[in-house]
Every structure is written in structure tokens, then in C-alpha cells.
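Below is one structure, written out as C-alpha cells; comments come after it.
Every protein chain except one is present and positioned as in the full complex.
Let's turn to chain A:
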Amino acid sequence: MPPTDKTQYCCPTSPLDVFSNLPENVIYEILMCLSFKDVVRTSVLSKKWRNIWCRLPELTLDETFWKTEKDLGSFTFYFTNTSPHILTLHSVPITKLTLCINCLETYPIEIDNLIFFLSENGIQHLLLRFPFTRRNPHELPSSLFTCLRLRHLTLENCLVLTPPVSFKGFDRLISLELRGVTISSKLLQSLISHSPLLEQLVLQILDISPGFIEISGPMLKSFDYTGHISCICLNNVPLLAKLSLTDSNLYYTGAAGECDIAKFFEPLSTLEHLHLDYLSVSRRVGEVPATIPFVLHSVKHLCLSGMYFDPLEVVTSALCWIRSFPNLQYMDIQVANFFHNVLAPKSLQVECFSNVTFNHLREVKSEGFRGTEPEMQLMELLLAKSPMLVRMFIKLYRPVEESARAKILAKLSKVKAASPKAELNIFLDKLIDPAPSDAVNEIPASFSDMTWNHLRSAKLEGITGIKPPMELIKLLLAKSSMLVRMLIQSNNGEEFAETRL
């Protein structure tokens, strides 16, 4: 092959320009990771680079392009001037476009022109993010509905009105994400039901009128909903594997339209991941019943988040959900806020669950843990009743003191874990203030009569090196006859491990 670059040929000592000589598709891949401004600047590198940016099939137009140090102009001004320029220069169809606008005083007509241009050129992946406005969200042009090759569509903070009569749906659409979009429930339902390939649906819609949506998606695998629509009905979702309902005062509505938690969940026989938050769990179901009258064998991951106010409620609802999912493997409880400590009732004690085992539970994670009695009982119960448990990971609520942590660990270590492999991790992610000096001798004194006959593995993170945790470590080493492994991670990330067999 003849040399393309004379300097390289004539001066064998000068280093090669490897970047320019990469395969063109690799150069595109690299440039597509950069902001549009960075990309356009490559045009000046050398003649070879002059038009490379015009051949990129994916464009990201965001604030970085319009904002400069001496930000004189506005988005509208810049967009009006540059977007026609970009479109005329672009020599390949744009398959993916991301347009992010953080601040917009007037809506430039060029945005509509841009969408029209994209619809004519077979856009496949479109993301339009407008700034949040309380009233008068920007209305999208009807040319949106002629982007018939769309596979991924994300819209934020805009208004979607009725499509033209000729619109028959996006028959290639795989994922649809609507955040803060104003749309009627009728149009939303029809958009979803006329996208026969839809696999992923994310809705973050505070309210909708009328406040009822029925979602049917023969290919739908994942549905993530955040908002206040009170009635959602999942109908004909035979492949749904992931469901997340958060911040929603939801009435669980069955196909017949009545509020019934069993009717809502029972048809979801393929569900594997379920994420619920406090509001979705208890507000509208009323009192969570002691057992929920349905069983889903497919659920493997359960996440309960934003649990707050009443630790007892958290624990009872966690327990009643876990009983409905006999094959659960991973459980994640994120506690947002506890206001008070309460005594756990007798009904939570291990002895009351003699007929229950959680045979598949492998991992339990709890964040924002404060060591209240109901929480402790839940953890004890899970340790005692889960023969397959591999790891229990407890992340403490930050202000919990080191001495309290020692107590939590000590208490949990006393439980006879059903699983021979169970590993207990107590984790604190930030330095807390050193405990007051009167706490120093507390641990050895209050635990001097204890032995931990079942503790096999302990991991302590965020250790500050002050006296109470050091005492705890000594104590654990001295009194745990079954201890196999202890891993200690100090607060500044330095790791030192001690193993004792």
C-alpha cells in the first residue's frame, strides 16, 4: 500500500500517527463518546479529520455546545443559528439523537424542523429532554409520530398531543421512557398498545387524566413506574420480569377494576424482580394483611425501599411479602427513616415461625439499619431460617454509634445461623465522631459473659481505630471458637485482614 502520509515515510524516526490511521468505525466509536463540541473541534486537526464529524450517525446536542465561558447568547439564539448548519452538513442519516436543554426562554421553531428532518431520515433512537416548567410545557410537533423507525424513545418535560389520524403506532419501538410528560391516559394507553414490540417501559408521570391506565404489552419485560396515578392495571403482560412501583399511592387493581392486591399480582407469573416502596406497599392496601393471599414462585429479587415511620410496619410487611415468594434469593430493605423504637411483638419471634424456612434466600441487604428491636428480630429470623444464606449485609444508619454497632454485631452473632456459609457484614460508610470517652470501657464490660459459638465470618468496615471497635475485635477473636475469617477495613480504605482458624 502506498504511504498516505509523506512525513511518516520520509522520517522513519518520527512517531506514527496511530489515531488517524485507526479503522474509520473505531474513530466513530471514540468520537461518539465525546460531546458535540469536542467532536466538531476535530475538524481542524488535519485534512483527513475535516469532515469526519459530519459522518457520525449519533449526535448529542447538550448544554456544553451552547454554553461558553462568556455566555452571552441564549440557547434559542445558538440553536436557531447552528441547527440548520448541522443538518445541511451532515452527510449520513442520524440514527441516534440526544437533545438536552436545561434552560429555554422561547421555544425555537428549529426544534420542530429538526424533528421533522430526523423523521424523514429514519431516526431510530431519540432522546428529547426539556427543562421542567410548571405550566405550558412545550408541545411536540406531529412529525414525532412519523418517526416510524424508532426503536428507543425518551421524552422529558413536554406535551404530547393527539397524533394524526393516520398514525398506527410505532411498530419497531422497544423502549419507551416518559418523564414529566403531559399526556392523556387515552393516548398513553394507545401508544403502549400500538407498540407491539415494546419491552421496556419507564413512566414517571405524576398525574394523568383520567386517573386510570391499563397497560397491556405482549412483549413487555420491564415496567418502572413512579408517580401518583392511583389505578394501574397490568393486563396481558405474559413476559413481565421486572416491576418497580415507587412513590405511588396505588390502588392495586385487578382486571375487573376492583382494588385487590392478589388480583393485581397473581397474573404476573413471570415476575423475577420486584421493587416496591413504602407508599406503594401500605398506603392503599390499607393494613398489610399478615399473609398476602397469593404466591409467586418466579420472584427471586425483592427490594423494599423508602420504608419509614414505623419499624414494626416495615418488618411485618417485609415478612408477609417474603412468604408470598417462596423462591426468593435476594432481599434488599432500604430504610429511609425511623422515628422511634418500638418493642417487637411476640409474633415476630423465631419460635413463631417454626413451620417456615426461606429455602432459597442467599443474600439479605439492609440499608439505613438502626438496630431497633423489630429490625433485629427480622434479621435474627432470616439468619435462623435461611439454610442457603451466603451473605447478610447491614449498612448502618450513619449516626449509629460504634458501641451500638458492636452490640448489633454481638447480638446477631449469637444466632445460630441455619446456613453453614452465612457471612455477616456490618458496614458503616463514613467516619462518625469518635465515641465519647465514657463509652470506651462499655463493650468489654457488658459482653464479658458472652461467647459466640456460631460466628464463622465477620467483616467490619469503616473501623476508625478508636478504642471501642478495637476492643470489640479483640473480644470477637477471643470468644468466637468457630471463627474462620475476619476482615477488617479501616476507615481510610486501608485494608488489613486477620485470619484465625
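Note that in this section a residue touches a chain if its C-beta (ideal position, glycine included) is under 8 Å from a C-beta of that chain, and two chains touch if they have at least 3 such contacts; residues count from 1.
The rule is simple: contacts and distances are computed from a predicted model.
For the chain of the complex excluded from view, the name given in UniProt is "SKP1-like protein" [choices: "SKP1-like protein", "Trafficking protein particle complex subunit", "Sedlin" or "P-loop containing nucleoside triphosphate hydrolase protein"]. Here the missing chain is touched by one residue of A:P15, A:P164 or A:P420, and it is A:P15.
From the set A:E29, A:E63 or A:E139, the residue in touch with the chain omitted from the display is A:E29, counting the whole complex. Within the full complex, the residue among A:D38, A:E63, A:E120 or A:D207 touching the omitted chain is A:D38. Chain A meets the missing chain through residues 5, 7-8, 14-20, 22-23, 25-26, 29-38, 40-47, 49-50, 65-66, 68-70, 78, 82, 390-391.
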